[in-house]
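Take a look at this one; I'll ask things after.
For subunit A:
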Amino acid sequence: MNPALRIRGLAKTFVLHNQGGAELPVLYGVDLDVHPGECVALDGPSGAGKSTLLKCIYANYRASSGAIVVNDGARDIDMAAASARELIALRRDTLGYVSQFLRTIPRVSALDIVAGPLLETGGGEAEVARDARREAEQLLLRLRIPIRLWSVPPATFSGGEQQRINIARGLIRAKPVLLLDEPTAALDADNRITVMAMINEARAAGTAIIGIFHDQRVRDAVATRVVDMAPFQRAQPATPTGA
Partner candidate 1 sequence: MSAQTPILRAMNLTMHYGARAAVDDASFDLWPGEVLAVVGESGSGKTTLLNCVSARLKPDAGSVEFLTRHEGVVNIYALSEAARRLYARTDWGYVHQNPAEGLRMNVSAGANVGERLMALGERHYGRIRGEAAQWLSRVEMEAGRIDDSPVTFSGGMRQRLQIARNLVTRPRLVFMDEPTSGLDVSVQAKLLDLLRNLSHQMQLAAIVVTHDLAVARLLAQRMLVMKSGRVVEEGLTDQVLDDPQHPYTQLLVSSVLQP
Partner candidate 2 sequence: MKIRDNPELSVRDTGPKTGNKTGYNFAYLDERTKRMIRRAILKAVAIPGYQVPFGSREMPLPYGWGTGGIQVTAAIIGPDDVLKVIDQGADDTVNAVNIRRFLQRTTGVATTGCTTEATLIQTRHRIPETPLAEKQILVYQVPLPEPLAKLEPREAETRVMHSLAEYGLMHVKLYEDIARHGHIATTYDYPVMVDGRYLMAPSPIPKFDNPKMHMNPALQLFGAGREKRIYAVPPYTKVESLAFDDFPFEVQRWDDACALCGATDSFLDEVITDDQGGRMFVCSDTDYCTQRLNAEAADEAAHEPKRSAA
């Protein structure tokens, strides 16, 4: 079966122009295939570039070189070379992403944040909106978000509550590829187990997943493969770049 996600020669170096052009190499020569139904866990210490890799895949960061190939249902597209327009479409339909921190929008309720990816597909029709909200409610129930919080913007929620909103939003619409950045970091045991189950359900449905799981128990429960980041670390230069 073809991989859902194919990474070839991905590299990422940050250039800080306002610090005299200092270069921060983070990733080098990343080659990785993820197949449908796989859950790849990225392994490495803090600062190894795990989050950076996920962000590069999601096009939140711009890869310095290399290719990130996904299939949008009709053809293969290299996200590292795709136009903004193509990326927007890919994010809507092909790639899901649960970031480490929830970015809240003022005045938008938790329910609407979670329903967002489903609302995006409809043209604003009332029926679509109703169904989307119903699904969102199911997820929020499952993740034990109190009903009284559903209509509240999540800016004032606890870290764990915000994370659950983020997860719900990332999982509500099944997509071929799913990126998870520390999905259980702030969760208690019950919610952690729920999230683990949700990840496994997604995997069983054929989603290709890459995740960062600091918690060994979670990793053991969901990962089908562990990938060590060490080979992708760019060797630190002995002297600061200047030449």
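Regarding selection, all candidates are chains of the complex that A comes from, given by their letters.
FYI, a contact is a pair of C-beta atoms (placed from the backbone, for glycine too) under 8 Å apart; a residue touches a chain by one contact, two chains touch by 3 or more; residues count from 1.
Since the structure is predicted, the reported quantities are computational estimates derived from the model, not experimental observations.
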item	value
Numbered candidate touching subunit A, per complex, among 1 or 2	1
Of all residues in subunit A, those that touch candidate 1 in their complex	14-18, 55, 59-62, 84-85, 87-89, 105-108, 119-120, 123-124
